[in-house]
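Note that one protein chain of the assembly has been removed; the remaining protein chains are unaltered in position.
Moving on to subunit A:
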Amino acid sequence: MTTLPTPAGSTAHTVPDGTNYAAQVVDAVKVYGAGATEVRALDGVSVGFPVGQFTAIMGPSGSGKSTLMHCAAGLDTLTSGSAFIADTELSALDDRRLTLLRRERVGFVFQAFNLLPTLTVAENISLPLDLAGQRADPDWLESLIDVVGLGGRLRHRPSELSGGQQQRVAVARALASRPDVVFADEPTGNLDSRSGEEVLGLLGRAVRTMARTVVMVTHDPVAAAHADEVIMLADGRLVDRMPNPTAERVLDRLKAFDRSTEAARAVAS
């Protein structure tokens, strides 16, 4: 795998406590628009996603959770602050290098439309490797396919699969190039609870048995409960972190959080 150049003096991937971060943002600010219509989607967020951990990002609509994910994953650029994938600072990369970084070191699972309709299941899974012109490690692919449980459907087209199956293929695709980190954006948003459960189980297994790192944006407390840690955003700021979450605790926290923001807004107005 190509090693991307590390900007000189970058030490951000390890903080004093010695934790290794697969992805990290420091003082991240993202501003959309200007003047009266200016929106600060991220307002000075610093957060790291430790290697081998399943992190969920939560927060109400407009809290900046998707923006955080996009910036951390190199799909979008920060207005100020810096974002890292492992020890690579993203702002130093041009479009081509960013693209290469995404394809080699980052995996993606989106809410919908994760698969190319013209490619088969097998081709979709190996797409990032094919784009890189690399031969997939067959053992690795086979084990992936075993894990997602779609061995019998490798030659099917996405349109012949159910929504849950499609998302499982997307997870396999995201893991195919053994990325440093997999970003999942509401991966269960379009699924019924049973299919959602399967996809979340899959992401959990990727972390626990395959030693991958997963960052997931979700608004569903049940989904968030699959994560090792939940971080909460509101109005573009990091407002809370909750290790070892359960659905109830997350829900309670969100409710309290809603009340407090309402109170804050009431005070402000």
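The rule is short, and it goes like this: a residue touches a chain if its C-beta (ideal position, glycine included) is under 8 Å from a C-beta of that chain, and two chains touch if they have at least 3 such contacts; residues count from 1.
Keep in mind that, in the parts below, contacts and distances are computed from a predicted model.
> For the chain not present in this complex, what protein name does its UniProt entry give, out of "Putative ABC transport system permease protein", "Pyruvate dehydrogenase E1 component beta subunit", "histidine kinase" or "Ion-translocating oxidoreductase complex subunit A"?
The record names the chain that does not appear here as "Putative ABC transport system permease protein".
> Quick one: say which of A:T37, A:S61 or A:T118 touches the chain that got left out.
Once the missing chain is taken into account, the touching residue is A:T118.
> If the hidden chain were put back, which of A:V39, A:L131 or A:A211 would touch it?
A:L131
> Given that one chain is not shown, which residue among A:K65, A:R153, A:R173 or A:H226 touches it?
A:R173
> If you put the missing chain back, which residues of subunit A would it touch?
With respect to the unshown chain, the touching residues of subunit A are 70, 75-76, 95-96, 99-100, 102-104, 108, 110, 113-119, 123, 127-128, 130-133, 173.
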